[in-house]
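Here we show just some of the chains, and they stay where they sit in the whole.
Should a chain be cited, it is by its letter among A and B, assigned in written order, with residues numbered from 1 in that chain.
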Amino acid sequence: MPYIHIVTALAVLQFIAFGYKVAAARGRYGVAAPATSGNPVFERHFRVQANTLEQLVALIPGLYLFSAYFNPLIGAGLGVLYLVGRELYAASYVKDPARRGPGFGLSFLPIAALLLGGLGGAIRRVLVA
Amino acid sequence: MPYIHIVTALAVLQFIAFGYKVAAARGRYGVAAPATSGNPVFERHFRVQANTLEQLVALIPGLYLFSAYFNPLIGAGLGVLYLVGRELYAASYVKDPARRGPGFGLSFLPIAALLLGGLGGAIRRVLVA
């Protein structure tokens, strides 16, 4: 399980780094809390963080469900793909929101594989037991 | 535990499905990223997803805490109630935000039972040990 733990910690730290960029963008573009709009570049950073929160909440259960029924090492490998996809997503979204698709896909597909694999493994366990 | 795992995966997949509806509503109602407002029906889909994220983050720890101290099968049953409540919440919110109450309650009450049950079980464990 340490590989799954490492990926979990890195995914949360990546999310925190995106949050740090939102805080930095508040200062740079003069968007004082509690506002979350008013400058288009700030809003991109803000949406990168918000979307990553949504993905993170799906990734983490997926990592543990997949590892419980299949291979933790393959699970961790899918998690690394997610991490790379999120970096691509963040970088491309901030440049041009219309080009966020490939990075989104590269981070979403591993999540889908982890969750569907975990769900399938759990259902099989119920049926076989 | 496979029952708890199945409910976990279904709850995350339900949340992903709500996110898919937000993405579809972006296209249908012409709300380009990073905007999250501008069309009332889009905003309803967006709030359904955001509220479900908040509930999901409470549900998942609740499922595992409850199962650690009580019955995983009862925990999974409460999770199924949550899933049904969320479907009702989403459908009624999109029709009329003022009528989102019953679906919210049906998904929130199982969460409260899971968390308070888990908390009570953990406190009892500390006191008895």
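Heads up, the rule we're going with is that a contact is a pair of C-beta atoms (placed from the backbone, for glycine too) under 8 Å apart; a residue touches a chain by one contact, two chains touch by 3 or more.
Keep in mind it's a predicted model, so treat the numbers as computed, not measured.
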Identical protein chains across the whole complex (2 displayed): 3
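Keep in mind that, in the parts below, only the chains that are shown with their structure count from here on.
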Interchain centroid distance [CA atoms averaged], subunit A/subunit B, Å: 19
Residue ranges of subunit B touching subunit A (in the complex, touch as defined): 1-3, 5-6, 8-10, 12-13, 15-16, 19, 32-36, 49, 53, 56-57, 60
Touch list for subunit A against partner subunit B, complex: 40, 43-44, 46-47, 53-54, 57-58, 61-62, 65, 68, 93, 97-98, 100, 111-112, 115-116, 118-119, 121-123, 125-126, 129
